[in-house]
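Removed: one protein chain of the complex. Kept in place: all other protein chains.
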Amino acid sequence: MSALYEVNNVTLDLAGPAASGLQRLLPGNAPRLTILSGLSLTIGHGEMLGLVGESGSGKSTLARAMMGLIDITDGRLSFQNRTLESRADFIRVRQGAALMFQDAVASLSPRRKVGAQLVEPFQINGVPLPEGGKTAMTMLERVGLPPSLAQRYPHELSGGQARRVSVARALALQPKLVIADEPTAGLDVSVQAEILNLMTGLRRDMGLSFLIITHNLAVVRHVTDRVAVLYLGRMVEWGPTREVFARPRHPYTQSLVAAEPQADPRKRRADLALKGEIPSVLARPTGCEFHTRCPLARPRCAAEEPRPRMITPDHMVRCHFAEDTKTETQGGNHGTELEH
Amino acid sequence: MSAPLIKVDDLSIAYASEEGPVQALRHATLEARAGEAIGIVGESGCGKSTLASALITLLARNARVTSGGVQFGGRDILSISEEEKRKLRGRHIAMIFQDPMTSFNPVLTIGEQLVDFQGQREGLSKAEKRQQAAAMLKRVGIADPGRCLDRYVAELSGGMRQRAAIAAALLMAPDVLVADEPTTALDVTMEAQIIHLLRELRRDYNGAIVIVTHHLGVVGELCDRVYVMYAGEVVEEGSTDDVYHRPRHPYTRALIACDPANLHEQTPLLPTIPGRLPDLVSPPSGCSFAARCPQASELCRSMAPPYVEVGPRHAARCHEALA
Partner (left out) sequence: MASGKRNVWRALMAEPLGIIGGVIVLAFVLMAVFAPWLAPHDPLKIDVMHKFSGPSLEHWAGTDQLGRDLLSRIFYGARTALGVAITATGIAGILGILLGLVAGYGPRWLDSLLILCFDAITSLPMIMFALAVITVLGPSTKTLILVIILVSIPGYARFIRAQTLSLVRSDFIMAEQAMNASHARIILLHLLPNVAGQLLVVLSMDIPVVIMLEAGLSYLSLGVKPPTPSWGNILYDGYVSLRQSPGMVIIAGIPLILATLGFTFLGEALRDALDPRLQVRTLA
């Protein structure tokens, strides 16, 4: 598969909180926080890739780095087979890829009307408006909103409407890739289904690629082709969605799948899948980052960083004991049913 | 079976607005018994938050009770004085909010506030109150309660904050615990931990727990019975198992169907609920779900459906409930 966007061995460090004032002026070992570490992934043409992990795993940082809003420290990004190096390269990325923010209302300028904001991508990038004065109306109609919404201010929109407006604006320049950060966070289930249908429909009709960043596993399981699981800025598992959900190999993925609350009271679990909280990047554990919470951790995990292993040609797991973790997860009811 | 601890009886609440009174809650009836966990589930605008605020007698300033009331301890707690309401809150009816940040004062330590919350408890010294607070923090799974007592809310992680908020709510051993979207602000793993905690706490808690949520998963994991709300009305109630496996109201069916968590096969198109909520300033005279209901008949559009008993403690507000 030829990749549309490629993230190759990307590391992203930020100055630590201690590095302020005088300390910044001192040469040498300023404390650095590793937000993303040796991250690689590819998004194919027309593919829907899911990126999951808890908050603090670096999901949103990766999205911003891919758009050139945060500089990466090391590694390589490339879009449409061209390595991104200069500012001009990222201007090209921002014309061919769009970013949808988690908080759709907050991503709209509070004191400008919706209509004015919808045509901004054209004005900014010097692209003539496709339908002249009616552009905003047409864009609203395309995402199933009444044209009268163009006269509203962002705070007058409902959550679902704001989300649709941000989809409309993301699609303005007919991008090849849409990076959607938590596209359904805070939405009612029926509205969530509408937004997901809108996105899958766009993909089908326009051949769009999507990177869907979320901690909602049900969404990922449903709409994505492949899924990448992030823990503390490192990819711990990556593979076809069906396979990862049916046979999660990394203990973290297994715990995530098992942690999903079940609407069916007959599927209640008595035990707790994952104890403790994600560690802070300020105190990154040694060896395998997950060993502090891992139910299967052994001494080796604290000492040695696991290498990525390919379980099948397209299923990667970063765990010393990936071969031993084949057992079904406790909450693996989805897994078994997905296979049938 | 024990008598209901708290009972919402034919409660209607309207909010004053420029367009006229918004009938946010219409003739809602609900009860929770000791030792029971009930769920109130529905989408935004269904009236569940209004119902929750009525349960803890914290109605918005522009809200007006137009019928019914909330029965607790042999009286209607919506019509008692502000002073009596204040005594009731915390001591008898406590609340856990969606955002635990808002339930703590940012400039006081957790310990100071947990001691302060016990102000009404007589015959306890400050040190004893602090001990009580530490014991409660320990019970909600905070490993080092002594250190937590000296922290400010901003210094705690999201999961810890929600645990501390639960501790604060349980401190006075309230009869009714109302939790408004207790896990919405949390990650999947934190959500699972808080659900697990609430379930464990139920073992030795004798009060009633009311969970208000839009997330069917939370109801499925935690609740014995569930009330489904739509457009200000309770449209279905029953045991969680009955409602999930044998939903009798078309809205309940649609709600379960469109949650991808309940679908095990990838489908190109998720089911949705077409249409919009009716205008609550002038609610429809017939069934409020009729405009969006696939089975709606002429009868549904013209006449409000009765609340039909379809099984033991299982009822649905639908003309077709028995069909």
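Going by the order they are written in, the chains are A and B; count residues from 1 in each one.
Note that in this section contacts are C-beta pairs under 8 Å (C-beta built on N, C-alpha and C of every residue); 3 or more make two chains touch, one makes a residue touch a chain.
It should be emphasised that the depicted structure is a prediction, and the values quoted were computed from it without experimental measurement.
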| item | value |
| --- | --- |
| Residue touching the undisplayed chain, where the options are A:108, A:150, A:167 or A:208 | A:108 |
| Absent-chain interface as seen on chain A, which is shown | 64, 67, 69, 91, 94-95, 98-99, 101-103, 106-112, 120-121, 124-125, 152-153, 155-156, 158, 169 |
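The criterion applied here is as follows: only the chains that are shown with their structure count from here on.
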| item | value |
| --- | --- |
| Between chain A and chain B, centroid-to-centroid distance (C-alpha), Å | 31 |
| Touching residues on chain B, where the partner in the complex is chain A | 43-44, 157-160, 183-184, 187-193, 195-196, 214-221, 223, 240-241, 244-245, 254-256, 258-273 |
| Footprint of chain B on chain A - complex, ascending | 54-55, 158-159, 186, 188-194, 196-197, 200, 204, 215-219, 221-223, 242, 255-256, 259-268, 272-275, 277-278, 334, 337-338 |
